[in-house]
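In what follows, a single structure is set out as structure tokens and then discussed.
Complex shown without one protein chain; remaining protein chains in place.
== chain A ==
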């Protein structure tokens, strides 16, 4: 007896609008949405996942571009890393463009999407610390109504995706001020982050916001260090800092993200990681204020 006969054809839907996609998900709750597939299909190939059905998001034109909305950019979840890395996008949100450019080899960047990076929520997701530092929010399209929540609520699992919901857009405030993204990989070619730092200067709110990626399950925000350094900056003047202040900021961020365990000496790997985070944060701040 052949086992070929037992295999049913894979159920794949290819909606062309968000509404159709949401309807397709509602019709088949066990279906899995797939955009670039760079994480999902690897899991399928490895036999870790065998979705009953797929909803392909690649043909939904409305989520593959961006638009402006009240001083913010509304990015479609289907924007690829390659698209975000291009100069016109980099002029808009430089840190996100830098993260997109560093996200893997060209084949991955051509397929992988912003929405996929958020939904798969890998600790090493390159866009995530940038979104955290920019205090971006996500717009979720659902069977009842759309809703908008801070990206950090989604990443931390405080407010997870509900059944039948799709990540449709990401809203990012446009700051018109320096922002940086730095990533340490331990190699020259594309690689996963050992640690990454996104840092944005927000002159309107007189804030410096920083997020550290890859060192924990979600990007970490060293809020005290941010406030401390924002207090040192002469916002009405040159907005620069002494190198010692940048170094101190780096140490502050690193100690906040990789805290001392009371009564235990940090293992060498953690000391090394802390040193990396300190160097990245110092460099990120120095470049943002240069």
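Going forward, a contact is a pair of C-beta atoms (placed from the backbone, for glycine too) under 8 Å apart; a residue touches a chain by one contact, two chains touch by 3 or more; residues count from 1.
The definition used in the following text is that contacts and distances are computed from a predicted model.
Per the UniProt record, the chain missing from the shown structure is "Xanthine dehydrogenase, molybdenum binding subunit", taken from the list "Xanthine dehydrogenase, molybdenum binding subunit", "RseA-like anti sigma(E) protein", "Caa(3)-type oxidase subunit IV" or "Sugar ABC transporter permease".
Of the listed residues A:53, A:72 or A:184, the one in contact with the hidden chain in the full complex is A:184.
Screening A:163, A:237 or A:268 for touch with the missing chain picks out A:268.
Summarising the interface, chain A meets the missing chain with residues 1-4, 6-7, 46-47, 98, 101-102, 105, 180-194, 268, 272, 275-276, 279-280, 283.
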